[in-house]
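Left out: one protein chain. Kept in place: all the others.
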Amino acid sequence: MSSADGLDVAALRKDFPILQRTVRDGKPLHYIDSGATSQRPRQVLDAEREFLETSNAAVHRGAHQLAEEATDAYEGARQKIADFVGAAADELVFVKNATEGINLVAYAMSNASVAGPESERFRLGPGDEIVVTEMEHHANLVPWQQLALRTGATLKWFGVTDDGRLDLSAVDELITAKTRIVAFTHQSNVLGTVTPVATLAAKARAAGALTVLDACQSVPHQKVDFRALGVDFAVFSGHKMLGPSGVGVLYGRRALLEAMPPFLTGGSMIEMVQMASSTFAPPPQRFEAGVPMTSQAVGLGAAVDYLSVVGMDRINAHEHLLTEAALRGLAEIPGVTIVGPADMKDRGGAVSFVIDGVHPHDAGQVLDDLGVAVRVGHHCAWPLHRRLGIPASIRASFYLYNDLDDVTALLDGVRETKRFFGVS
Amino acid sequence: MSSADGLDVAALRKDFPILQRTVRDGKPLHYIDSGATSQRPRQVLDAEREFLETSNAAVHRGAHQLAEEATDAYEGARQKIADFVGAAADELVFVKNATEGINLVAYAMSNASVAGPESERFRLGPGDEIVVTEMEHHANLVPWQQLALRTGATLKWFGVTDDGRLDLSAVDELITAKTRIVAFTHQSNVLGTVTPVATLAAKARAAGALTVLDACQSVPHQKVDFRALGVDFAVFSGHKMLGPSGVGVLYGRRALLEAMPPFLTGGSMIEMVQMASSTFAPPPQRFEAGVPMTSQAVGLGAAVDYLSVVGMDRINAHEHLLTEAALRGLAEIPGVTIVGPADMKDRGGAVSFVIDGVHPHDAGQVLDDLGVAVRVGHHCAWPLHRRLGIPASIRASFYLYNDLDDVTALLDGVRETKRFFGVS
Amino acid sequence: MQMEQLYQEIILDHYKNPHGRGLRDPFDAESFQVNPTCGDEVTLRVKLDGETVTDVSYEGQGCSISQASTSVLTDLVVGRSVGEAFKTLDAFTELMQGKGQVEPDEDVLEDGVAFAGVAKYPARVKCALLGWMAFKDAVVRAEGNAA
Partner (left out) sequence: MQMEQLYQEIILDHYKNPHGRGLRDPFDAESFQVNPTCGDEVTLRVKLDGETVTDVSYEGQGCSISQASTSVLTDLVVGRSVGEAFKTLDAFTELMQGKGQVEPDEDVLEDGVAFAGVAKYPARVKCALLGWMAFKDAVVRAEGNAA
């Protein structure tokens, strides 16, 4: 049976072996934690296995047939993923996760101080400013704190409004001629809030600053085109978009990657090596030191195929429907407060909330006991929680394989939680 | 039929699907390139798939049953791998490959200059010396060149003798009170040479220097005990020991990991995060930022199980037998010169050689056409090749699934190469 | 529903009516502990008189497990010697890390036995130990200050 938005979820779910399992004494699994990590369809598992059983070899290093095939599969995946996000293949660097991608840019910038004149524009020092936001995941905050520490630059940030939007009122004080980097999320992993990327990118560009977009929660859930958005760098993780763990992507505009000094160094990223010094290969190789996550890149390519066949617009519409149902249902339960936008404007499928009188950890436990897998805690966005005056929250995050049954299970679970802890 | 050393290779080979395939118009595959990357038995593929179909979730982040199971599987793998190399579980950090592991130590050392007093002992500056060897893989050379560049420290190195051994004659000039790090390989990926690890570690310790062991080519092929060897840090990669790509291991003595500043920063490695600054979790978490390579760690655990069941001593003896046969056979072919030790003393199963009058690339092409997959080039050890006066070499590297047929195919291929290019 | 085994009445009672809560003077040492995965935190003070724990006071935010276990802690250690308190701490830690395989000793742990069910939920073990870690740390500091 297909849902109102034309997505045949029942059929899709058959592709995901883990969704057939039960938890906690035979309860059906309601996996509503895809914001943390998604599950994988057998098409992705099969693609990785087929690669490993037929063509596995070290890529870009060998001249034998297996090495040729492996290199083709690896570079073919890069091309596929590049097409998916509106980039050229040589603008994508494979990393282990989005976190590494952000660190790569941050370290390349501090390395610029000991690199050649071509990397001048990446150099940072006292007086320079890095701008982030209060709703960032730790992955897009701590690396910039550390970069500031290494270089003497200053960290500044956009605040968050009470209803969970980016507070842009101070934009002209924040993004100035001193600003060198503006790093921000495309979609909050806690609030679901979608930020005005193009606006911020234009402001940054006008100020001569580089933009780094955390696209971890957007690329899996909507059609994203990095060129059209006008950002300089962007990152996302394979495991949040039906792909393998251990692989992520850094996008960088070609001219920037060409001028940027390396981060991790070692085999496969060099041009010439002598005992005393080395020179480096052009991008993307320059940023891919060592034997890469070959089969994982192939798996991510298969994930992109899967998402494309289903259609990103339909996935987005489906999540919209589920999110709306969850927001509506939660609003009807007394004592439940939504954390983040309560309406559907510029909002994705992460729904966080708190229950009066019940700590999120305790709520998560009861939900888990009912087979409802959600995330509780600060979701790696501790400053955001502090800003909103809560120690933690409960987060439901939907994906293409969820359906209205999952929403119902969540709402029933919240009611049961209240009953169990005797709050009304 | 089991070989002379008691290893039933024919039975083992059935576990490796890729070894059943043919290449170049139906020729049986002789995969003698395990030094670059090894192939995976179905036990490893199955373990990873089973994890993904039953327990996949974000580890160390969730409280639901899947997250519990995933965390157990991930930490269980860490324990298993730790037992395999003589370490405690909390002394092992999962990284994407050995290259990242070495970079982690090198960057942590330059980060020490902006970290607290507890990381004093990692600080490096002008006057301090880093010692490597001329036989290092680029992965254990370039990161130290870059560390020297970042800190002003000086890079020095042990030379290599004509017969491919470490030249220890200058050891007392090289390792002195100025030495802060001694980084060297356990086994050369080109020459097969095994280095005197315990001796070098003792010298380094006496001088107050830290040792970093590149165990990429030892851990897959022999029983290794890091504590017994007395090294401070060590790295190895999963993909060279029947495990997945995208996962490697950094070993560090507990007291060192505890005092060492972080490298990659982001989620899961923090203690407290505020907008302006953060504090960090104890090891190993401190060094594992972001969602880790979960299923790959599980796969590596299964690889360690597989190797343990076969037995590292038997694997080592088997490779010894093949290497000896290859060395003997190659020595009998006129115009072939072995690169590295020609005898079996302190020597592993990498056999590199050159053929008079035929460039290694051309030889590799003929071998490939015959179904013999070897590596040609400088094998990411360019300075070593320069030292030995050759631009490149042909490398055969054996593993448990190779047999004397593979050796025969190699020798026949070398003879055919000579015939084809008309050299005698 | 296994929730009743985890959340025994004793736990919910301590959660709703915590013993010894609030930060008090005088004290010999204070410890701040946090659970990085969920943000739960506790600030805990100890006052020693020679070998005797004369007061434990605390403040914090967290789930029922972490709050109740800190409340139980104060019952179990205040008025006892540091040696006895550490023995109780060891017994409680062993129970928590026992994956549900350790049989709690009610003579030693009193209300603490109610936490036996927590040991089956690895993600919650840290919650139950949060206050206890703070107590251990504070005593070590207090003794360090005295020395």
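Annotations
Chains: A, B and C, in written order; residue numbering restarts at 1 for each.
Here is the rule we use: a contact is a pair of C-beta atoms (placed from the backbone, for glycine too) under 8 Å apart; a residue touches a chain by one contact, two chains touch by 3 or more.
Since we're looking at a predicted model, the values are computed, not measured.
In the whole complex the chain that is left out makes contact with A, B. Screening A:7, A:36, A:67 or A:82 against the full complex identifies A:67 as the residue touching the chain left out.
If you put the hidden chain back, the residue from A:118, A:172, A:225 or A:271 that touches it is A:271.
Taking the complete complex into account, B:376 is the one of B:73, B:275 or B:376 that touches the chain left out. Contact between subunit A and the absent chain runs through residues 60-63, 67-68, 71-72, 270-272, 281. Taking the whole complex into account, subunit B touches the unshown chain at residues 24-25, 359-362, 365-366, 369, 376-378, 382, 385, 391-392, 420-421.
The rule is short, and it goes like this: only the chains that are shown with their structure count from here on.
Separation between the centroids of subunit A and subunit B, computed from CA atoms only, is 31 Å. Between the CA-based centres of subunit A and subunit C the separation comes to 37 Å, rounded to the whole angstrom. Taken residue by residue, subunit C touches two or more other chains at 37, 121, 124, whereas all remaining positions touch fewer.
Within subunit A, residues 24, 361, 365, 376-377, 382 each touch two or more of the remaining chains.
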